[in-house]
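Shown here is a partial selection of chains from the complex, left in place.
For clarity, chains are labelled A, B and C in written order, and residue numbers in each chain start from 1.
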Amino acid sequence: MTAPKEPEITPELVAQHGLKPDEYAHFVGLLGRTPTFTELGICSAMWNEHCSYKSSKKWLRQLPTSGERVIQGPGENAGVIDIGDGQAIIFKMESHNHPSYIEPYQGATTGVGGILRDVFTMGARPIAALNALRFGAPDHPKTRHLVSGVVAGVGGYGNSFGVPTVAGEVNFHPRYNGNILVNAMAVGLADADKIFYSKAEGVGLPVVYLGAKTGRDGIHGATMASAEFDDKAEEKRPTVQVGDPFTEKCLLEACLELMASGAVIAIQDMGAAGLTCSAVEMGAKGDLGIELDLDKVPCRETGMTAYEMMLSESQERMLMVLRPEKEQEAEAIFRKWGLDFAVVGHTTDTLRFVIKHQGEVKADLPIKAMGDEAPEYDRPWVEPKKPAALDGSTIPAPNDLAAALLKITGSADMSSRRWVWEQYDSLIQSNTAQVPGGDAGVIRIGGKKAIAVSSDVTPRYVESDPYEGGKQAVAECWRNLSAVGAEPIAVTDNLNFGNPERPEIMGQFVMALKGIGEACRALNFPIVSGNVSLYNETNGQAILPTPTIGGVGLLSDLGKMATVRFKAAGEAILLVGGHGSHLGQSIYLREILNREDGPPPPVDLAREKTHGDFVRSLINSAQVTAVHDISDGGLASAVIEMALSSGLGVALEELSHVQLFAEDQARYVVSCKAEDAKAIISAAKAKGVTVVPLGTVTADAAVKIGSRCQVPLASLREAHEGWFPRLMA
Amino acid sequence: MKAKVKVTLKNGVLDPQGKAIEGALGSLGFGGVNGVRQGKYFEIDLAETDRAKAEAAVKAMCDKLIANTVIENYAIEIA
Amino acid sequence: MKSAVVVFPGINRERDMMLALEATTGHKPVAVWHTETELPKVDLVVVPGGFSYGDYLRCGAIAARSPIMTDVRAKALKGLKVLGVCNGFQIITEAGLLPGALVRNAGLRFVCREVKLKVENNKTWFTNRVAKGAVLSCPVAHGEGNYICDADTLKRLEGDNRVVFRYAAGSNPNGAMNDIAGVMNEAGNVIGMMPHPENMIEPLHGKTDCRPLFEGLLAA
């Protein structure tokens, strides 16, 4: 069979591939000739935003990425941190925003599948998964369909694969109407001395293709992920990929078995831009050339062209460089798991990326220029205007405090996400110490040791002030980990923004990154992996800037872990960090007064550190019985959530609406035995931390504030638990 | 009237279920199976008595709900 | 008490089950790969939870026809104790060791939550350490646990006291007939259940309600 004739390279075709004229000129210059169609496809995949990070690289370099516990920072499939005892945690977050908007179920499954692969590619068994989701307005006609599909997809893949999904976020805002966000994070456990990297080593070694067969799925997916949407988004549909968690589970077991056999020199999963991206990265990192013979690639469909094979994003595939003497052993392992295994090429010393198909050379490219030397931009940016200050004393109190508490507790962003997380298996593997619903998911590592995980960002803060908002995302994540008693260790991120070619958007990006970097430095919370998703815009309307922060913390003694649940009536409730005053960008302002203005609460990183360290010390010395950080909704929401999770009531002293709803940072609510309160307050004073008594836990199932406000827990629960099921009914 | 609807995956869309069934048939000793594709089948009982109207209604149901036209095709038969 | 845990591709709760068996009986179970044709000499075979073959076609359908299941079926007919949990329940039911079928949850969604499990029959090898009528907290995690069978079968199951576990009132997560959560065969040596007792045996799990079930294996 002869391959169909390849199209001629025209300026239109170049533009369709998302290459700007100057980029194309640079490419032609590198080759010294007109590229072939296959070469154009490869270049467009490698140089697009998604793979090359060309707009963001300059700024990502300024993030803190090293630390005592960092074994591997950004640049590999996932970051690696040392948790002692010869163990390492490997983790990363990744977006699948555009595909999930087009086909929510499959978009979400393949997003989860991709991030799990990133983690086990490095030799780790995945032990936890998280998902951070943003949808449009609840009443937007597409929202329910998207929520239902995405949640089913996240669960459909993770449950079948067998990883507990233990934390995440769900938010709604009209700015995500045309661009939802699906960020998935995976966390794995490995022996610190048995970690696998993508850098190829050695000339003339077999390059092996493993996993599922190649089809025409997702061709141009990576390019799509970097394109702005317009009303024609639906036309881009045929690129949808379908996830197969069963094959991925087999791939996991086969890879771990193969790694244990000592056969693997280098390994790279096939994610965005499949075979192209994985082969180029392996070669470029190892300063080697790669030659592939596409006749050997296992295909699911007939008549696939070189272009299609190189750009296919079929899922559940891996590329490896193997020790030749172990080839047979390796093949046997893969056959046992029912997976494809094929030697599709070899490493060379030419630094060229050579693709042969049906006896013809379809591509012959300089591998470094395609990979780590791809173009890089310093895009123009303008510093966002700081929002005008908002004087808290000018913000009116609610007419009816009880009604306000109910409204906030049952609002789109504050209500319980149980409807979501009950669709996720949070218990599999038998190590889950905290399921969703608390401040962080907690997973036992073995013995007394455990890790805590949380993902956080408050997009409305970032929109209002990207720098403070960036700091806040990191601070909140750090606080959530601290609140369960974990020592926060390291971070992955998923930076979701609009079109970076617009200086205002680039300005948001730059300032948010400065904030994130500063917070990570101050909190000794290095960033070891991450993902950038730009061009999240529809018809010129960008999403709220959403730099999701995924954090991992370490608990040395699981027995000391804290939870948000009050333990007994009569215990004292204390506020660590003192009363707040900032209502700008608060949930109160939005839900009760219909306003989204003012600056977000500023983040004092030194205070954040002192207060968090203090709370952690209280947890470690077993002086507190419940802990919850204060974030969205302020003190009121924190206390209500604690009451709801325990079924116990509270009697608080008289508090103003500002005290109840201010979202000032660096604060926690804790409970303790009544007789311990005094000692805690004075210990805090010695450390320069303000701790004020708030009231007591009661057997009477109601939230009482002062003498005038009393709301039955049952009503609060109905509001809290009822919103999501009603939306989805 | 009764409508019978077959919903099948579009060509080229991965069908993990079909693939697994194919493999299982092989291990059960059934030879000569070149491929299996799994789809869905619906029987819809309609009050409508006009054939053309029934067909139009079912087509609308398929587009709106029953088929995921991003990855699936459908075929309607009215009986 | 020697046990074996059968493993099919896509099964993913075999480690949970093996940990639970080892922690409670003191014996490390043997893992048996689906392509094997003979079980080792054991007192109990457990078919654990997961998504064997992706649960493609029907839950448990493909696994039920694996080579090892021929021997499981043969030995079960001779009286070997067999426990199927979640996917394992689906698999042994598809294999014909238990009556009825497990279909899609009435709510159509996967559900992972703690339910209240009432022990209806405490005269079995798995429930002999708990009181009849005891209500245990136990998690479920499944998308297709809705137990159905024809009217005659149901009558016989109930009449012969073969409904071993029932979801307590208000706790049925999947719409199963008569709130059935677990059943046994006529001979009483095969038990299948949807909930995951292996995930409720140590303080880390929040409660230890299901530990006595496993401890009961030693007495049996």
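One rule holds for everything that comes next: a contact is a pair of C-beta atoms (placed from the backbone, for glycine too) under 8 Å apart; a residue touches a chain by one contact, two chains touch by 3 or more.
Everything numeric here is computed off the predicted structure, so don't read it as measured data.
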| note | Per-label copy numbers for the complete complex work out to A x1, B x2, C x1
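The rule is short, and it goes like this: only the chains that are shown with their structure count from here on.
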| query | Which pair, B-C or A-B, has more C-beta contacts? | reply | A-B
| How many Å are there between the centre of chain A and the centre of chain B, using C-alpha atoms for each centre? | 36
| field | For chain B paired with chain C, centre-to-centre distance based on mean C-alpha positions, whole Å | value | 33
| message | Please output the residue numbers of chain C that touch at least 2 other chains, ranges allowed. | response | 53-54, 56
| request: Give me the residues of chain B that touch two or more other chains. | output: 16, 20
| said: For a test of understanding, state which residues of chain B touch chain A in their complex under the given definition. | reply: 10, 12-16, 19-20, 23, 68, 70-71
| query | In their complex, what parts of chain A are in touch with chain B? | reply | 102-103, 105-106, 212, 215-217, 237-238, 240-242, 244, 246-247, 300-301, 314-315, 338
| Partner chain B, residues of chain C touching it in the complex | 53-54, 56-57, 62, 65-67
